[in-house]
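With one protein chain removed, the remaining protein chains of the complex are shown where they sit.
Letters are used for the chains, namely A and B, taken in the order the chains are written, and counting of residues starts over at 1 for each.
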Amino acid sequence: MPKENSEYLIERYDNVYEVVIGLEVHAQVTSNSKLFSSSSTKFGAEPNTQVSLVDAAFPGMLPVINEYCVKQAIKTGIGLKAQINKRSVFDRKNYFYADLPQGYQISQFKYPIVGEGTVTLDMPNGQKEVGIERLHLEQDAGKSIHDMDPQNTFVDLNRSGVALMEIVSKPDLRTPDEVSAYIKKLRSIMRYLGTCDGNMQEGSLRADVNVSVRLKDSKELGTRCEIKNVNSIKFMQMAIDYEANRQVDLIEEGKSIDQETRLFDTKKNETRSMRSKEDAHDYRYFPDPDLLPLEVTDEFIDNLKKDIPELPDDKKKRFIDEFKVSPYEATILVSDIETAKYFEEVVAKMGKNQDIKLAVNWITGELFAVLNNKNLEISQSPISAKNLAKLVNLIKNGTISGKIAKTIFELMMDGDKDPQIIVEEKGLKQESDPKALEALIDKIINDNREKAIEYKNGKEKLFGFFVGQAMKVSGGKANPQLINEILKKKL
Amino acid sequence: MSDITSQSLTSLVKNIKEKKLSSEEITKAFVDRSEKSKELNSYITEDFSNAIDKSKKFDEKPNLDLKLPGIPMAVKDLFCTKDIRTTAGSKILENFVPTYESTVTQNIWNEGAILLGKLNCDEFAMGSSNETSFYGNVQNPIDRGLVPGGSSGGSAAAVSGQLTPITIGTDTGGSIRQPASFTGTVGLKPTYGSCSRYGIVAFASSLDQAGPMSQNVEDCALLQEVISTYDNKDSTSIDFNRGQYSKDLTKDIKGKKIGIPKEYRVEGMPKEIEELWKKGIEYAKDCGAEIIDISLPNTSYALPTYYIVAPAEASSNLARYDGVKYGFRAKGENLIDMYEKTRSEGFGAEVQRRIMIGTYVLSSGYYDAYYLKAQKVRKLIKNDFDEAYKKVDAILTPSTPSSAFKIGEKKNDPVSMYLNDIFTVPVNLAGLPAISIPAGLDAAGYPLGLQIIGKAFQEQEILNLAYAMEDKINFKNKITDWWIK
Partner (left out) sequence: MSIDLKTIKHISKLSRISVDEQKAEKLAGDLNSIFKFIEKLNELNTDKVEPLTSVAETTLKFRSDEVKNQNIREQIIKNSPEDNEDFFVVPKVVE
């Protein structure tokens, strides 16, 4: 897979192809109950214990819409800078499958609740605007489990009827990196809004990827194939890579591309055609006669606008203006709402005389490394923002050196210990008394006269030796800046 | 005591409240008569011993403030009744026992009534003669070998034959009014949204309505009062000011304007129907109403429109009958095979036909030409009524283009069967209320009905008009008990 993210092109002899990608993201709405029934939406329940008569499509059962889900969809639309449609219609999408108890899915076809919008991506070579085509509400299906029995499929309807927002992008994406950035940005916006938790492992966020290829300067779109239900960014990128190359190979062989639905096989790392959905494209959409058109007022929408928190793009601007972090750092800090919250709490707790840049380094460096290692979210961080702030302050005011801080950091992880207390208990205060340090350095130079002479004669590398000795003798507690200054003076 | 079963609902309620009759006496009388009436084949499921038990319990502690205190009642087998088998007249639900109750029937039990059993109907309410039921045909009590009409055929026969003092049916294209007309009884289809559809096996969601089927208008008003409630479990239920239909019932219709739509005078209409209609107009005048000629220009397009919209919605509503969660399941080699065999064996011919029509008119390439077109024509039909109602309060038409026909007579010709609904279907398309009252007999002595169509939510208006006309018409249903064993 090509590493460069500015251009993702496929070359074959004289032909250069570009890849055109559009995504249909299915995001599970954060709500207590389902879209059209009052069953719980909690993840991980025992099979078929969160299924009502409506969910299981018993005779005579009828859908009743959850107001909160409507609000969540509109809020997401606002976050996507999109047009909110005051009137929208629910349609039935008719097909047969074991995990679709009604024999149709209630969705929105012609008149979705949200129209066109945009998402801004921060790419290494600048910002990219990705168009949103629409967002609509629809029911999720249940789960079919194929591997519990050789002859049969087991069906769990817990997920049947859970509210989904389907977010359709315009075919503006061109590279796997852009796809990654787009998913992450979308996820981030929804987490900021609290409209979807974006947990891909739990299936809260899935995507269908539409891929087509065309000669680089062509204005026309090629035939696209849809790769369904990819549930990780890594797989999306792999699927796109495989599929784009597959299509280019076909074109180069003079063959045409069938518009079809495909699956990504995560074991073989390839896409293949879905065999059992032959008539799946004749969904016979028509407005659901059990539901009336959905109408919301300007007032309803305005009230929701008031509830919108500061979103990533605005927060990024503010971090740059207010905290003077670099755009690159700001992007990282705002990428997830929990990270942004953590950062702001650290800054607040650092009080006056703060070193924000240092704080940023510690968060994005040491802290992120630990979280990655232990597979934790920042909200589960073993070190609280309060205590990290304290640690950074201790470095800033010279109480400890950066090196010692790393040791303390490790110790803090055990039960979120207060770094001040660790410093006192372990006597880790760095030595910053110039007189004491001068004495120490004098002794080292005396003990190493030959090396001192060699250094003075030009062997500059030996400076490090003296620094090392100073650290060793002081038990790591010597203030590194002072050591450097004094050594420079004395040598 | 046959004396009991020939009483009206109102009379029975009065007698119970005045302690002249007990619930047990009344229930036993209807059970007894029902048991002797097997030839009518009105019942799909009988719950007689439970009914008698409940009646005894009621008598131990009677609550006489209720509107239907201790009154036994059978209901159409399209209403889901808790713990009592509900089949919708189909094989595919042959052993289906709901664990829940429909709102409409719950309203009835809340007012003290007792379930006698579930009444036969055309499969999934699709039919006009009760000949598509998996559980066999129903005989019209009027004469042997006659259809009772449909789809609420079992219900109409049960009321007409006095196996139940009153009942409820459902009406999607005429399924209450047409059988009422065929059996010499009264049937009301309320305004769309008046009665909750929760717990009613759905046929065509934008057309279905539950309604009372009774011996007279007074009884009808009482039951309508009980069943019509706003239900937040049904998104199409309307919250409007429902009156006390029985309390406010009056014969005073002086000055009311009644429209006579010229387009209902169809080509080839039997002379008897024409005569009946004219008579009806005279009766209305006698009551002090004003007769006004009106036009409903798009009337002739109603039936074709209905036969696109109803099957389309049905094809989708019946997709849930797939053998996975409940109901009949055929053995299949794989999932698709299981679906195809289950639905092919579980559904009767008429239902399969309508599912196919519905699937076709919604399918890719045909949606605009059929379904969308039909919804547009439906708008025109509704507009016709809206226009007419600027000039009149109600509209008077015949209920059916003929009296009851013979069992088997129209079975092989779907289109001729569909033409039964020619006068009733426009009403469902426009979502309006309409009532059919028996108004006369044809040459063979079979009943004919007149239909009064009202403005949306004006059930009281048409009940009053019907009440006044009923009095003038003074129709007596001649029941000979020919089927009683």
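Definition applied: contacts are C-beta pairs under 8 Å (C-beta built on N, C-alpha and C of every residue); 3 or more make two chains touch, one makes a residue touch a chain.
These numbers were taken from a predicted model, which means no experiment stands behind them.
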| item | value |
| --- | --- |
| Contacting the left-out chain in the complete assembly, out of A:252, A:295 or A:447 | A:295 |
| Candidate in contact with the missing chain, chosen from A:15, A:49 or A:83 | A:49 |
| Listed residues A:32, A:303 or A:397, member touching the removed chain | A:32 |
| Selected from B:73, B:308 or B:473 as touching the chain missing from the view | B:308 |
| Residue, one of B:62, B:270, B:401 or B:414, that touches the chain absent here | B:414 |
| Which residue of B:274, B:340 or B:481 touches the chain not shown here | B:340 |
| Footprint left on chain B by the chain that the document does not show | 96-97, 99, 192-193, 206, 232, 235-236, 238, 298, 300-301, 303-305, 307-308, 315, 319, 322-327, 329, 332-341, 343-344, 347, 352-353, 355-357, 359-360, 363, 370, 372-380, 382, 414-415, 418, 429-431, 456 |
| Residue numbers in chain A that touch the chain omitted from display | 31-33, 37-40, 46-53, 56, 64-70, 89, 96, 98, 145-146, 148-149, 151-157, 275-276, 279, 282, 284, 287, 289, 291-295 |
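Please note the rule applied: only the chains that are shown with their structure count from here on.
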| item | value |
| --- | --- |
| Where chain A and chain B are represented by their mean Cα positions, the distance between them in whole Å | 57 |
| In the complex with chain B, residue positions of chain A that touch it | 53, 56-65, 92, 94, 96, 98, 101-104, 153, 155, 281-282, 284-286, 289-292 |
| Chain B residues touching chain A - in the complex, by the definition given at the top | 80, 86, 88, 93, 96, 98-100, 102, 197-202, 204-206, 232-236, 312-313, 315-316, 318-320, 322, 324-326, 335-336, 339, 359, 362-364, 367, 371 |
